[in-house]
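Every protein chain of the complex appears in place save one, which is left out.
== subunit A ==
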Amino acid sequence: MSVLRISRFNGALKHVLGESRAFSLCPRLQLKQLEEAQEGKTLVISAKIIPSEREPYVLKKDHSSACPVCASGLDIKHTDVLILSQFVRTDGCMLPRRITGLCNKQQKRMSILVAMAHKAGLMPNLNPSYSKKDPKRRYQWKKFNKYFDESTIKVK
């Protein structure tokens, strides 16, 4: 059922197919809700909840109310890409505070460290589709190596 709607903002005609739902048919991308399409003579679409890949490796906290980074007591640098990539989406953006569950200070610190890691070209695979993957292809000074000083991050 297609519904033609005149968008309020730009007056252009917008072709809207009912409601938009975020689901994908590819099993690898979705971890929590998997939609399977099995074709015999009938098409069966079902949703499954698959346990996250990370579960066996998550660090356990002594106090459940503490922020995970503060509880671990680690001094995280911008070069610790394996830790920083846990807080990042597939297109390189930071996850929001309600998902990461970090405290105010650590969330800010992590987002600054992630920005530093991106600028240093340490996470070229976590990029939006339109960006250049290789740091060497960047423009002017951006193609050269940079180092960052973590002591310049001031979060009170």
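Keep in mind that, in the parts below, a residue touches a chain if its C-beta (ideal position, glycine included) is under 8 Å from a C-beta of that chain, and two chains touch if they have at least 3 such contacts; residues count from 1.
Operating definition for what follows: contacts and distances are computed from a predicted model.
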Out of "Protein RAE1 isoform X1", "Ribosome biogenesis protein NOP53", "39S ribosomal protein L13, mitochondrial" or "Auxin-responsive protein", the chain not pictured bears the UniProt name "39S ribosomal protein L13, mitochondrial"
Candidates A:T42, A:S65 or A:N145 - the one touching the absent chain: A:N145
Tell me which stretches of subunit A touch the chain missing from the display. 22, 29-33, 49, 52-55, 57-59, 68-69, 72, 79, 81-83, 85-87, 89-91, 99-102, 119-126, 140-141, 144-149
